[in-house]
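For this view, one protein chain was removed and the others were kept in their places.
So, chain A:
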Amino acid sequence: MKRHLLESADLDRDDATLVLDTAAQIDQALAGREVKKLPTLRGRTVVNLFYEDSTRTRISFELAAKRLSADVINFSAKGSSVSKGESLKDTALTLEAMGSDAIVVRHGASGAPHRLAGWVRGSVVNAGDGTHEHPTQALLDAYTIRRRLGRLDGVRVTIVGDVLHSRVARSNVWLLTTLGAEVTLVAPPTLLPVGVDSWPVAVSYDLDAVLPKADAVMMLRVQAERMNASFFPSAREYSRRYGLDAVRMAALSDDAIVMHPGPMNRGMEIAADVADSVRSTIVEQVGNGVSVRMAVLYLLLGGNA
């Protein structure tokens, strides 16, 4: 594995498979154990550097590092020196001077982890940057699909929603296609980026036409404020055309699963009875996230302790 995990576009098939296999081994090693902890990263320090609020991703990384026995520092931009105008570079150098071995960064600016990686000696893990990538989310999604459906090669994954602004969609497109899945993006044309035709995916504006052929449907969060910028006329119209409700879910094949990276807008892109159905992997994805992030930290830091 490389020193950093900046984007899933960087991962080749062997790298990605190694992460998923390692996560599976970690799950096995911890299964049934009372103390869910491995000594692997004892004495190493992981910093969670979060410039955006994200309780679930931050907690997931924190838990992953703690289960590997690393020391964890949570650095949130609010109420810190960052709110006093400290630059990303100064913050990074400060954290490194304190002995951090890895920085897990969430940032509103696309490419911020890449900049960080140029300034520090330790490893950088991208925990979501702007509208660019969120590679550990894609890894946990791939892990979830593989566990549920037994494979990734040839699996037909449909990603529905605000692809334009979604780092989850981008990371999944690159990772899932690298791993052999067939990806279809479904969205109103306003929420697809110009240039999407160069991506290795199929594109459709018609959710109903795509659903019967899907093995996994991944619903993206759609922010209601997009409607104020005329990406779609109203939340109701969006929901009618692109939301997944029980009627639409019935069109899925028997084994198909429904995924969502969270947090959900129930009633907008996904109906409550769909989110809570047996097809839904939403809670499982959260659990898998910890295992996959353990695998990433282990592979980036574990080898050269």
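Side notes on the structure shown:
The criterion applied here is as follows: a contact is a pair of C-beta atoms (placed from the backbone, for glycine too) under 8 Å apart; a residue touches a chain by one contact, two chains touch by 3 or more; residues count from 1.
As a working rule, contacts and distances are computed from a predicted model.
The chain not displayed here is annotated in its UniProt record as "Dihydroorotase", chosen from "Cell division protein FtsI", "Amino acid/amide ABC transporter membrane protein 2, HAAT family", "Substrate-binding protein" or "Dihydroorotase".
Contact with the omitted chain, checked across A:T17, A:T40, A:N74 or A:S110, is made by A:S110. Which of A:L18, A:V196 or A:V286 touches the hidden chain is settled by the complete complex: it is A:V196. Across A:H4, A:R44, A:R67 or A:H132, the residue that sits in touch with the chain not pictured is A:H132. From the options A:A9, A:L149 or A:A202, the residue with contact to the chain not on display is A:A9. Considering the complete assembly, chain A touches the hidden chain via residues 9, 87-89, 107-112, 114-115, 129-133, 167, 170, 193-196, 198-199.
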